[in-house]
Structure formats: structure tokens, C-alpha cells
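One protein chain omitted, others in place.
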Amino acid sequence: MSSLFNDYQPEGFFDEVFSKTGKARPHYGAMLDSVGSLTPSEYSARQKAVDAAFLRQGVTFTVYGDDQGTERIFPFDLMPRIIPQREWETIEAGLIQRITALNLFLNDIYHGQKIITDKAVPAELVLSASHYRPEFRGIKVPHGIYIHICGTDLVRDGKGGYFVLEDNGRCPSGASYMLENRNAMKRAFPGLLQQLPVRPVDAYGSMLRETLAHLAPSGVLDPAIVVLTPGIYNSAYFEHCYLAKQMGVPIVEGRDLILRNDRVFMRTTKGLEQVHVIYRRIDDDFLDPQVFRKDSLLGVPGIINAYRKGNVALANSIGTGVADDKAVYALVPQMIKYYLDQDPILPNVPTHLGVDPKECSYILDNLDKLVVKAVNESGGYGMLMGPHASKKERSDFAELIKKNPRNYIAQPVLQLSRHPVFVDDHFEGRHIDLRPYVLCGDRVRVVPGGLTRVALKKGSLVVNSSQGGGSKDTWVLWDDPLDMPAETPPAA
Amino acid sequence: MLSRVADSIYWMARYVERAENLSRLLLSTQDLLLDAGAEGVDEAQFWQPLLATTGDEEAYSKLHKKIKGKDVTEFLAVRSDNPNSMLNSIRAARENARTVRDQISDEIWESLNSLRLFVESAEGKAMHRTQSAAFYERVLRGSYQFQGIADSTTPRGEIWHFLRLGTCLERADKMSRLLDTCSGLSLELPPHAQARPLRWAALLRSCSAWHAFQAHHRRLDPCKIIAYLLLDETFPRSIACCVAEAETALKSLCADAGLKGMPLPLRHVGRLRADLAYTTVEEVLATGLHEYIDDLQLRLNQIGEAIFQTFVQHAELSQLTDDDAPVESVAPGAYHAHADEDLQVQQQQQQQQ
Partner (left out) sequence: MRFRVFHRTRYVYRAAVRDSYNEVRLRPATDDKSRLEFFLLNVKPPARLQHFRDNWLNYVHYFDIPEPHNDLIIESQSTINTTNPYKDGKPLGVRFESLKSETDEMVSPFLGTSRYVEVTPEVWRLGIDIRNDSNDVFETAEAVMHHIFREWKYAPSSTTASTHMNEVLEKKQGVCQDFTHLMIGICRSLGIPARYISGYLYNGPDSHLRGAQASHAWCEVHVPGKGWFGLDPTNDTLADERHIKIATGRDYQDAAPVSGHFDGPPGATAALQVELEVRRLDA
């Protein structure tokens, strides 16, 4: 065992690398041998080289709060998280099942609402979700798919079981960091990547492009695809730009687009050019000032009409947020049962709904043991970590819950799995989660890998980048290197 | 290419050039002051023309009562509340680069990003306090690096032409302002050959023309200097030369866009180039240098406006709009330091999960 890990302690948590007895898990063997041959200063020199490259290349995200919006690099820990093939296959199947059910749910909710008529889920809960868009009911979307790009958050509990924490079906972000992290690893540990059968993730750009092209209005063989960004002040601007470049498509802002005869065009130096598919990274509310928020400066007036008429496709579709609502999340297992007639492969974290009076009083009585979350927030905002909160914070939150119980859910505090992270000159365990990316086009594809997010603060369970989180590269290992599946299946 | 991208590239180049000109101006003024130190002149006399060149006299007077070297250099170089400061120009250049990252080479982006990281860094700020000359030289080098990288990595298409347009028009504009600061000076040669007309020499230095000019002319004759910087068609910083290059770029752009006839920006730039080609320095001086330059600046602005109308705003397109209800929308355009705050706030609000 290398000196870097000599004093490493799993401390009773489920550790990705070491078992309870302190033995390394087999899929980490080669990795540990290689990292183990480094001295702390050699290791930290590699870490610093990667950080400097990220800053120079502007691989950053923006933190708001001060006047300019500070750009930071997303802290990156060099030691990769490794997922063996068998675990990955379950994850992959579970994610495919989930997105299939979610898309069926959205299609149903925006058309016949059979699931409600059949009383498989409570009507009031679904229809009261703040991201439900009744004005959008009855509109046909291309191929009946609503969520094309999904970034589901998975966590592991104290026993190592995988759970779905949330489905991000509006504008999931982070795929660019997944790609950049891999590039950084190629520079930092080239030998190791050659030696191990790590499944590549760099096909993401072309997979995304194919997924988007699949949405094009029928008859358009070579669709013009664009990425619609809010602009450079958005926290994820780097990502928008990066993905556009990976796909080889233009990145546009709302003001670059203009409507003519219910078709969308972009203003170019040579006049107007038609756009067929828009990968939009702005909220529903801002998409069209004529339909949603009148004061939107980011949207394109009339774009919804073009969408209704099928002249342009949007990814993700409008109103997908209803499936993202954390109270509706609790119903996903029922949806899987109802639409697919199957049992969920990946379980939900047990969830108490504030809207249910009995569960609400349970939540209020057990605030010190639960994590309470506002149903529409993301990024680690609007939540209460019961056990870590002060008495005052808890009682303040209790008031909020009583005022609007529909707006809150609670879950037990999961002891998220931990992974060694390099701190100063040695490794310490930190809690992590996993965000794989799911693309839903003519087939559902899960990128073999994803973004492993790390709560860098000791003991913290919050992994969000805006809250002091960092990331790791995620390696999906294939048992037999010769047997590795092609990332892009050949056209049938 | 997207109209907004064109505008951003144009302004990216302009802002880099603006920062470069400002560095050179600050460097040469400091030199001038050192030379003049022996003569015991009032400091303000040297710094005031600088503020005039950049057009920031009013903004400066809001912050400081007296014109002092330390305040002026700080104001022009590193103050973030001066929208025209070197710092803000570099920021703006970099922000524009950021909006078009997918269009420009990684090397261009990294050079501007590094330059911005430097001027924002504690190291950069300390350097400006203790050895400002080194700071300005670093910015100058950054700009040269940008130009060199752009030259060697940019395909000679639309992007290149918009880059050149931005650089040339900014350069011509700054040169005209620089000449204007000398319009009040005497055109007489000093009585004996050894005495150097300091201001005129500084003018040449501040646009890196000292050696080039001396290769052609023995004496620092003010009339010849004016002729050289205004009308010479070989020196790359002269106004005539910049306008000629802008015309070349515009010709290609108009042809690419399939614009028929004589598009407005081409008409303006062509006429100006012809005027500069057929004007003599004597005619300029007869009109009055200041008056001539006033008119010149007006025409340069006209060219800039016409470019914006033609390639970004599509003046002819918006007239075609037959939409029933006019909807207020934000016009596409580049990043500027005084960006729309509402827009900024909304951009930040968009949830990225």
C-alpha cells in the first residue's frame, strides 16, 4: 500500500475505494498502484498543473454575489472515481427505464392525463406543480419526447446501494466538465488511461448532436442546430460554448433569432438563415415574451408559435419541470409501474410529502433528522440539513413548511458514499454523488461516465458547485477491453 | 456568421487596440515628463492632453480636483470605475472574445484571457504601482501577441475582416485624437538644430513612429510629422493607411454578403480614402488641423455606424417586418462595459441544474 493512503480511514462510511476492513476494492487496484508510486509533492504538482490549465483555458463557472460575478474554476480532484462494469449496467438500465417513464408521463400529462383519470397519481399534486404549463396541453412535440437531455443525480447510501436523488429534466448542466475532466486526466495520467479499459466519454458531442438532429421537422435532412444561451453572465456560459463547439453548431442568444412566418431565423452577416433545432439553456419563463414573461430580454417573441406549428424543435421541451418537481419525483416509481408495467431498477430515496397532512406532521416532528427541500429549487439552495442546522434555522424552516406544505418534501439524511480526495499532502474521505447524462433521441443513450461531484468541505453532504463542491473524473471500467461496446452504434 | 458574432469580433479587436494605444500614450508621456523634468514644468500641462485624447476630462474631474500624474495614470490604467480605462478595455475585449469563443482559435482566447488574468491579478496591480512602465509594456506585449496569434491562426474569411476592421478603425480614431492634442502647438521649428521639439518627438514615440519617421526625414519638422501620421500610405499606423485597409476588408465583406451596388459603409470608407489620398498637408493646415480632425472623426464614426447598420442591425431587413404587433426586443450586439443590467440579471437567473 502506498504511503499516500497509509493513514486513510473510511471512518465507518461506505467508501468507494476501500472496504470496511480497509482492503482496496479490486477495480481500484491498478489505480492505487499508479497513484501510490507518487510522492505527495509529485501528486500535488500534477494537480497544480491541471488547475493552472483550467484557469488559462477559462474552464470556469460564475459565482454571483459581488458586482462583476467572479469566475472560478470548478475545483477538480485528480483521483478518478471508478465504476465497475456490473454496477454500471444496472445504472444504465435504471436510467433508461426512468427517462422512458418520465417522457411517457409528460406526454400523458400534456395530453389525455390518463394517469390522473386512473388515479395512479394524485391529480392535485401534479397539476399544482409550479412548472406545469396548462397552456401547453394538447401540443404535439416531435416523437412525443419531452426530455431529450437528462442529468439524473445518483447517490449511494451507507451500504453502497444506488438511489436516484433527483431527475434534472430542464437544463441539466455539467457535461462539459465531464469532458474537460477526462482531458485533464489524459494529460495528468496518460499511462493509466492507456493501461485500463476505461470507456471513453468523448462521443458525447456527436451523440448530443444526433439526438438533436433526430428532432428536426420532417423533411429536413440537414437541420440547422443551435445552442441558445442566456449569455456570458450565466453561470454555465462556458458549458454552452463548449458544447456548441463540440457539436460544431453556432451558439446564439435570443436577440440573434427572429421570427418570419412562424419560422425561426438567425441574423447573420449575410442575412437570415433558418434554424430547425434549438438546444435551449434558458428557462421556460423567458423563452417567449409573448407567451410567458413579458419582460424577458432573453427570449424570442413568437418562438412558441413556431414550435406549435412544428417548424422548430426545442430541447428540452416546454413544461418538463413538472417532472422535476421534488414532490412529483416521489411518484416516479408509480409512473414506472403505470406506464412500463415494470418495477424500478434504481430506487428513489424515501420521500415524505409536505402536501400530505400526516407526512407533514411527521416532517415537522422530525426536522432534526431529515433533509427538507423546496420542491422547485436546485443547486443546493432552499434546503435544510436538519441534523446540521441550528435550532433557529429549524424553527424558521418549520414556519415556511406550515405556510406552504405543498412546497416542501423531506428525506432521511443519507450517509453518502465517500471517496478519497487529496487534501494538502494526503488523502481524506469526502462525500460524493454521481451525475450521469442521458440522451433520448431515436434511442436512449447513457454516456458511460458522468460527473462525480464532491463535497470538498469535511463532513459536508452538499456537492453543488455553487456551494463549495468540486468534481472528479468518472471512469467506467469494462471488464474485458476487447469487448468494449462501440460508443456510437452503427446505423442499422 | 451571426451578426452578433461579427459585432463582438469587431469590438474585441477595437478594445485590444484601445488598450494598446493607451499603454503607448502613457509610456510616452512618462518619458516626456522625464525629459522635461529638467525644464521644471507644471506636471498638469503634460497630463491634461492625455485626458483630452481619451475624452475623459469630465469623468476624471468628478473623481479628482487636481490633475496629478499618479491620479491620471491610475484613472486611465487600472480604475474599474472608468469605463474607458485600460483595465476595462481589456475586460471588454476578453468578454467579447468569450461570447465568440466557439468562433475564434483557442490560442486567441487564451492570450486575451491570460492578459485579463494579469491585469486583474494582485501581481498586476502591484506592478502598476511600483513600476508602471513595466506594466504598460506587458499590456503592449499582450496586444502584439494577440495580433500575431490572430494573424497566424485566423482564416482569411469574415472573422478576419471584422478583426481588421475593428483594429484599423480604432487605430485611425486614436491617431486622429492624438494629432488633435498637438493642434495647438507651434508648427515652427526650434531656432537651433540641437534643440528637440519634445512634444512632437513624444507624439512620434507614442505611435511607434519615431524610427520609421527618422528613416525618411532628418529633422522633426512638425508639418512633416503631421503629413506622415495623417496621409502617409506606407506607415501602418497612419490614418490613410488604416482607412485603406478598412476599405479592403469592407470590400471583401460586402462581396461575401452578396450586397449589390455600393453599400453604405463602402461608400463612406471609399470617399474618405480618396480624400486622404488627394489631400496635401498644406490644405489640412489651411483648414486648420483641429477643424480637419473634427470632420475626420465624424466620418470615421459614420463608417462605424454604417457597418453596424449593414451587418448587425440589418437596417434593410427590419424595414421588411410585417409582424402585426411590434415586440420590443433586444438588438444583437457586442459586449460593452456599460452593459444592460436587466439583461445581465436575467442571464444569471436562468437555472442550470
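Order as written gives the chain letters A and B; numbering starts at 1 within each chain.
What we mean here is this: a contact is a pair of C-beta atoms (placed from the backbone, for glycine too) under 8 Å apart; a residue touches a chain by one contact, two chains touch by 3 or more.
Note that the structure is a prediction, hence the values are computed from the model and not measured.
S.K.: Quick one: which shown chains sit in contact with the chain that's not drawn?
M.R.: Within the full complex, the chain not displayed touches A.
S.K.: Based on the whole complex, identify which of A:38, A:116, A:345 or A:385 touches the chain you can't see.
M.R.: Answer from the full complex: A:345 touches the omitted chain.
S.K.: Write down which of A:126, A:145 or A:323 is the residue touching the left-out chain.
M.R.: In the full complex, the listed residue that touches the missing chain is A:145.
S.K.: Of the residues A:104, A:207 or A:447, I need the one that contacts the missing chain.
M.R.: Of the listed residues, the one touching the omitted chain is A:104.
S.K.: What residues on chain A make contact with the chain left out of this view?
M.R.: 85-86, 89-90, 93, 96-97, 100, 103-104, 107-108, 114, 140, 143-145, 218, 338-342, 345, 442-444, 480, 483, 489-490, 492
Note that in this section only the chains that are shown with their structure count from here on.
S.K.: Which residues of chain A touch chain B once you look at their complex with the stated criterion?
M.R.: 55-58, 62, 64, 69, 151, 168, 170-173, 230-237, 239, 241, 244-245, 250-256, 259, 266-272, 281-283, 286, 289-290, 295-298, 300-302, 324, 378-379
S.K.: Please name which positions on chain B make contact with chain A in the complex.
M.R.: Residues in contact with chain A: 1-6, 95, 98-99, 101-102, 106, 109-110, 113-114, 117, 158, 253, 256-258, 311-312, 314, 317, 323, 327-333, 335, 340, 342-344, 346-353.
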